[in-house]
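Here we show just some of the chains, and they stay where they sit in the whole.
Labels run A and B following the written order; every chain starts at residue 1.
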Amino acid sequence: MDDLRNSIRRFTEERDWEQFHSPKNLAMALSVEVAEIVEHFQWLTEEQSQNLPPEKLARVREEIGDVTIYLTELAEKLGIDLLEAAKAKLEINSKKYPASLVKGKAAKYTEYR
Amino acid sequence: MDDLRNSIRRFTEERDWEQFHSPKNLAMALSVEVAEIVEHFQWLTEEQSQNLPPEKLARVREEIGDVTIYLTELAEKLGIDLLEAAKAKLEINSKKYPASLVKGKAAKYTEYR
């Protein structure tokens, strides 16, 4: 993770792109890259989405790479540790959706969200 | 990262939510959570986005947590290593946008994307 952060920083500095990478702009770029993942899945059935052909999987992997890059950069700009933020949020979600109440129920699940 | 993956798996299994978490649905959920980040930035200037008040920053941190959770889960479902995917994509981007060509030029930058 440290490695990745350093590589991203170097990449951005070498291109003098820091000036474009405000948190506002990075949030936009993040949403654009996520849409490129969604694009691969939009006409597939859920089942097909579980069995991507190798070539498509390779392209989804690239989009997931881009999303991870922008997410890492945005978090760093805001002084947020990605993994810590995820763990803390999982704690919150665990209390918000107690297993005893929402277990296996799509309706409940949807409703609770 | 291993820790996080295990915690997410446990969280999902305890709620019997595996059945809803196809890659297709996770891609949708990921896009929804990213939009919740974007929502915090939409009416701010770029400068304001660099200086979030503490309360707003705390909420953005939660959304970044959710995005990281769904991204981690999606990657795992597809057998993709997040950090490896990001590093590999950064390599590709480095060749696609050579520093000598795109350095510090907004116009070029936009055009090259």
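Everything below uses one rule, namely that a contact is a pair of C-beta atoms (placed from the backbone, for glycine too) under 8 Å apart; a residue touches a chain by one contact, two chains touch by 3 or more.
What you see is a predicted model, and the numbers here were worked out from it, not measured in a lab.
K.L.:
How many copies make up the whole complex, given 2 shown?
P.N.:
The number of copies making up the whole complex is 4.
Quick note on the criterion: only the chains that are shown with their structure count from here on.
K.L.:
Give, as an integer number of Å, the spacing between the C-alpha centres of chain B and chain A.
P.N.:
Centre separation, chain A to chain B: 3 Å.
K.L.:
Within their complex, state which residues of chain A touch chain B.
P.N.:
Residue positions touching the partner: 1, 3-4, 7-8, 11, 14-17, 19-20, 22-25, 27-28, 30-31, 34-35, 37-38, 40-41, 44-47, 49-50, 52, 57, 60-62, 64-69, 71-72, 74-75, 77-78, 80, 82-83, 85-90, 92-94, 97, 99, 102-104, 106, 109.
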